[in-house]
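Note that one protein chain of the assembly has been removed; the remaining protein chains are unaltered in position.
When the chains are written out, they are named A, B and C in that same order, and each has its own residue count from 1.
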Amino acid sequence: KAAPVLDHGFVRVIDYMGNDAAIVQAARVSYGAGTKKVNDDSGLIRYLMRHWHSTPFEMCELKLHVKLPIFVARQWIRHRTANVNEYSARYSIMDREFYIPEPQHLAAQSTVNNQGRGAVLEGAEAARVLEILKSDAARTYDHYEEMLSQDGQQGLARELARMNLPANIYTQWYWKVDLHNLFHFLRLRADPHAQYEIRVYAEAIARMVADWVPVAFGAFEDYRMGGITLSGKAI
Amino acid sequence: KAAPVLDHGFVRVIDYMGNDAAIVQAARVSYGAGTKKVNDDSGLIRYLMRHWHSTPFEMCELKLHVKLPIFVARQWIRHRTANVNEYSARYSIMDREFYIPEPQHLAAQSTVNNQGRGAVLEGAEAARVLEILKSDAARTYDHYEEMLSQDGQQGLARELARMNLPANIYTQWYWKVDLHNLFHFLRLRADPHAQYEIRVYAEAIARMVADWVPVAFGAFEDYRMGGITLSGKAI
Amino acid sequence: KAAPVLDHGFVRVIDYMGNDAAIVQAARVSYGAGTKKVNDDSGLIRYLMRHWHSTPFEMCELKLHVKLPIFVARQWIRHRTANVNEYSARYSIMDREFYIPEPQHLAAQSTVNNQGRGAVLEGAEAARVLEILKSDAARTYDHYEEMLSQDGQQGLARELARMNLPANIYTQWYWKVDLHNLFHFLRLRADPHAQYEIRVYAEAIARMVADWVPVAFGAFEDYRMGGITLSGKAI
Partner (left out) sequence: KAAPVLDHGFVRVIDYMGNDAAIVQAARVSYGAGTKKVNDDSGLIRYLMRHWHSTPFEMCELKLHVKLPIFVARQWIRHRTANVNEYSARYSIMDREFYIPEPQHLAAQSTVNNQGRGAVLEGAEAARVLEILKSDAARTYDHYEEMLSQDGQQGLARELARMNLPANIYTQWYWKVDLHNLFHFLRLRADPHAQYEIRVYAEAIARMVADWVPVAFGAFEDYRMGGITLSGKAI
């Protein structure tokens, strides 16, 4: 049921509200008799998408359970139009699970794009990077546990000990969002400019959305993902 | 199924997501092992409410179909944390339905509260008020129809003709909101300071919420509606 | 100082925060050394607009005082990402000021667009429409006053009496919004699909924004207002 993402992460649908029909239903409240022209549902949904009539898409809602590395969570949480409950590292002890990239994703800094990746690292360098990531993860986690509790010691507060953990440790949360803002998330995060590690989450969610609201997703793909914006000057 | 409100209005549940258990489920993601102390669900929900831990309540969502006078809609729409699709008076023709208060709700301006009502109007004055409201509604609506279409004329655009209609005409919308922000709405609009005509909608919704999430609603009633805030000085 | 709009309305700048330089300043915090390539400010702002990097535009804020007819206010308030304080018809008595369109704006319902206007009304029909709008405004306002206070009567509560007033009466508010969401408002409301009566407000504000943040406004005009979006299929 949960779609696996990266080495230890996943995305799982917890609940949803509405579907393609719910978008149409809401639009028809607004437009009443005025929707005669666009009399099939699929045409209406595509019309709404094309003209940025976004409020009917807000009538659908999706709730996910996600497990993800903290550096991905830090990008994701910037999308403010969602509801979130995250695992608390003040209350609870973090699990010993770290994201370690597969060798083919160990890329060099891009030489053309300051915010991106270039060629894959060569064997020796890649090996050294993996060794660093693994050993630092292991050592910092050992120290985390040691700070939390050692025989004969008080044990550092969890909210303090966690500061020693690197950004590739996994956290988890419930994340709930309406379909309009989910499309906005997908447009930004399933995009080639997004970091690979969040893009794979966006792609996993996109597949779920395509199943859930196929017509709306088709319109989104066509007008938002695949579309391009030309400036007035360019025209 | 729809709860009637005022003379022609209603509130009807279209869909909902989650329930009391969904609040607990989300909170337990956050608090993990830390929730052992509050081990029953009802205690946990009351704890969350008491300490303003509001994000687990955002995990529930309610979608309503509402028919309401425009002057009520103007107060309601000020709650920005909701999703709305309203009947369009640009596309469609408004129905001939106006809110005419019952005599016992025809109150005088309050002499103590600048934003409220005082005693009920006496018979003759009340009768005169009712007669004004009814005849102006009828006349303005007749004129609305006349402007829209008369034999041998072009017919004024709907978006213009509607400006002649008074604020007690009914409109309708789909309104979707999460439970935390719904409680906030209820706190402000089921309150004695709110205008009677929106309060009856809030009260109708409150009854639906009490059925839907009885534990959360009980906590809300106890800590928000019935509660009072004392200032530091007062303590 | 206030720009007049429609027959009795206006838009007036109360305060603002930031300018073109503030957008650049915020972007440079994010991008640090990465902004070397786009080393002039104007190029950076255009780059941000082109790539939908919207958060630096949120760093500017504008506060306006607006006087506008209620049917325009009802469209405007749907933009939820703003801060509003409106004149209260529960506390205070509304002024006797109504929007009466100029003859050249008295258009017929469009025959091609269900949500728009077509040809201007001919002389006799236009005259009849104007007469209706004026006399209904006058009569409903006379009745409003009569309900509020007549010799020897208690006077109906303001919050009730106002329901007799038509949607072309003027209200006023303070409206504060960040530049990103203001651009979104302008894109939707300075657009030909928007109703003329809100479009003139959007256009008045657009002129103020062009003075305030000329570079950002230029980029907005070029990439958002003048631009077109092509679907994947169209490409």
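One rule holds in what follows: a contact is a pair of C-beta atoms (placed from the backbone, for glycine too) under 8 Å apart; a residue touches a chain by one contact, two chains touch by 3 or more.
Computed from a predicted structure; not experimentally measured.
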Counting contacts across the entire complex, name the shown chains the missing chain touches.
A, B, C
By the document's definition of touch, the residue of B:Gly123, B:Gly152 or B:Gly226 touching the omitted chain is B:Gly226
Touch assignment to the omitted chain, from C:Val5, C:Met59 or C:Val72, lands on C:Met59
Those residues of subunit C that touch the unshown chain are 14-18, 22, 25-27, 29-35, 55-56, 58-59, 61, 63, 65, 83-88, 91-93, 172-174, 176, 178
Using the document's contact rule, name the residues of subunit A that touch the chain not shown here.
69-71, 73-74, 77-78, 80-81, 84, 88-91, 99, 101, 105-110, 114-119, 121-122, 125, 128-129, 132-133, 136, 139-140, 143, 146-148, 150, 153-160, 162-168, 195
Using the touch rule from the top, list residues of subunit B that touch the missing partner.
31, 33-34, 36-37, 50-52, 114-115, 188, 193, 221-223, 225-235
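In the analysis below, only the chains that are shown with their structure count from here on.
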Quick check on the contact graph: shortest path length from subunit A to subunit C, in steps?
1
Note: subunit A residues in touch with at least two other chains are 31, 33-34
